[in-house]
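Report on the following structure.
With one protein chain held back, the other chains of the complex are shown just where they sit.
Labels A and B are assigned to the chains in the order they are written; within every chain, residues are numbered from 1.
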Amino acid sequence: MKLGGNFFEDLGPGQVLRNPVPRTITDGDTALYIALTSDRNPKNCSDEFARSLGFDRAPVHDMLVFHIVFGRAVGEISLNSPGNLGYADLRFVRPVYTGDTLRATTKTLGWRETSKGDTGVVWVETTGYNQRDEEVLRFNRWVMVNKREPQTPTNADDAPEMPARASLDQLAFPTITKFEAWATGGQRFWEDYSAGERIPHPQGITIEEAEHQMATRLYQNTARVHFNQHQQNASRHGRRIIYGGHIISVAHALSFDGLENVVAIAAWNGGSHTNPTFAGDTLFAWTEVIETIDIGRPDIGALRLRLVACKNVDPNTEDVPVKVAGEDDRERYNANVVLDLDYIGLIPRRAVAVL
Amino acid sequence: MKLGGNFFEDLGPGQVLRNPVPRTITDGDTALYIALTSDRNPKNCSDEFARSLGFDRAPVHDMLVFHIVFGRAVGEISLNSPGNLGYADLRFVRPVYTGDTLRATTKTLGWRETSKGDTGVVWVETTGYNQRDEEVLRFNRWVMVNKREPQTPTNADDAPEMPARASLDQLAFPTITKFEAWATGGQRFWEDYSAGERIPHPQGITIEEAEHQMATRLYQNTARVHFNQHQQNASRHGRRIIYGGHIISVAHALSFDGLENVVAIAAWNGGSHTNPTFAGDTLFAWTEVIETIDIGRPDIGALRLRLVACKNVDPNTEDVPVKVAGEDDRERYNANVVLDLDYIGLIPRRAVAVL
Partner (left out) sequence: MKLGGNFFEDLGPGQVLRNPVPRTITDGDTALYIALTSDRNPKNCSDEFARSLGFDRAPVHDMLVFHIVFGRAVGEISLNSPGNLGYADLRFVRPVYTGDTLRATTKTLGWRETSKGDTGVVWVETTGYNQRDEEVLRFNRWVMVNKREPQTPTNADDAPEMPARASLDQLAFPTITKFEAWATGGQRFWEDYSAGERIPHPQGITIEEAEHQMATRLYQNTARVHFNQHQQNASRHGRRIIYGGHIISVAHALSFDGLENVVAIAAWNGGSHTNPTFAGDTLFAWTEVIETIDIGRPDIGALRLRLVACKNVDPNTEDVPVKVAGEDDRERYNANVVLDLDYIGLIPRRAVAVL
């Protein structure tokens, strides 16, 4: 691994990088995840409830698995990145338990220099494995990366096609025989949601510097923009930028109110960090049901959900459009909208619900 | 569970609520408890010392058990609460170990609309159970709750009597044969304290936003006032209010200096959060011995203690009266006093002390 990390010029397609620092996930990580995000999914915080669903004990939260795997791939891909641009075809394919050791491998899929020429976009595929070399998570992402020599053109122009939807072939959820709804507090099941429905999440959470830094360090994600105020003083924002993954976690935790029974994330079709978030910002979120998907199981179904997070406006009391027309009439994300995530959640069907 | 939580109108007497989100307590929670409160009770942080007292290994700190059980009961009772008013007859009745999964049930005991009519007081009894359905903690509390319709009178006026003292019938402390005092650093035992004595606690602790938010989220206590600065901007205080339970934990941790050998909390007779605390405030505490109680055991005795916490004045160097007379000659809590807790601590007798 290069000292100071790779730059755009180093990340041409066709490389397979074995990402350093394997990481054993422990009870310490899961407690910190709750303390930093306010997550309340009982599948992940109650061994008893997890066993009632068919798990050995509480599995590690899907998003914590994501962060740990993602964190492995920062040093070689996005240490010198001004921002992550998007995700595609992300799939959680196997439960992870505390005590498991995760590692990651990243393939470079494509690259394209930006028109301004000082940065470029790199497309990669990262796969996370456990200590038995079993795949637990895979995803594509594309990320802006600084050039080492901003003045020297690379002519890189090889952008791969990204799938619009994630595959659901490798679903790893156990068979549920009964789902004790008191444990989530939720009374709605797969059949109770409809496409087009908007679900408000009434809470708001203000994020502090210490919180996002602790989260991001816990994941051993070392991207410079999150930690180094001295450097950021000279940047466009003048502030440390909160790791986009932390925003997903907080927004997803907020979504528990209204989606209590969506006990697992199966996949992400795609997602964008549409604006940066800074310490002191208060996050709010709502969810739109895009589609209800019958996955052919009698115990659970899937919901395709759009999770939108915004900052410093409360979408429960104010009208917050996701996109607004600019002076040139082109639609752009509202400056208060910080996340637009298209994902697949798993939720029990009424047949297994114990109310 | 209602989206957005219950309001006063929803909480009439006679309901039994099975509070959502069972929670397994782990080593991650206990480490965070120490990091957030500065607790040093060796019974809770040393497996070796705990075993020397007759425990299997270090039990979970009494106050952490309280917070986890209390956190279960927030969503249905106090999500829309401007503040918790008081506690009665709180009893820790069984040790909790990491790996145990706690759940809670809450009964509504009574209610009374306030004279202004926009809020009301609700009296509840919450009981915490472990995964074997054994009771570990029970307590009454009364809490101010906002009305959904502040303009519509409810005529609710059914305030139950609360016991002035907690029962000590269910004491769960093992029999001590020897107490190695080097481990606490304390040289005073049950016989060495007298009623009326005031014990200074010389340290002070400044609380940050990130700290109280992490503590309160760890307990999955989602009361709005602690996390949502955007909402609080429009509130009377304009600030996020620190969860009162965190104040108890910090004050109790401060009390280790001077009460080193009070190794367990048996019960609370009552307690009040007498003023709000905000990030940036520095907490101090002192304890008054109300009574020394012979509980009929040769190894341990009980002390009835009054733990008083104040903010931003150092009671070791300044005179801080607990109550002051207002213009109307009525006594009110000094604006700097934030906690007045009447509890029962357990402490070894000299007979078992190894100095």
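In the analysis below, contacts are C-beta pairs under 8 Å (C-beta built on N, C-alpha and C of every residue); 3 or more make two chains touch, one makes a residue touch a chain.
Just so it is clear, the structure is predicted and the values come from calculations on it, not from any experiment.
Touching the missing chain, out of B:Q15, B:S46 or B:T114, is residue B:S46.
From the options B:D62, B:E260 or B:D299, the residue with contact to the unseen chain in the full assembly is B:E260.
Only one residue from B:G83, B:P174 or B:P200 touches the chain missing from this view: B:P200.
Touching the omitted chain from chain A are residues 1, 3-5, 18-24, 26-29, 31-32, 75-76, 98-99, 101, 131, 208-211, 213-215, 217-218, 220, 222, 224, 227-231, 240.
By the touch definition given at the top, chain B reaches the unshown chain through residues 26-32, 34-38, 40, 42, 45-49, 58, 182-187, 200, 202-206, 208-211, 214, 257-258, 260, 280, 282, 284, 312-314.
Simple rule for what comes next: only the chains that are shown with their structure count from here on.
Our note on geometry: chain A versus chain B, Cα centroid distance of 36 Å, whole angstroms.
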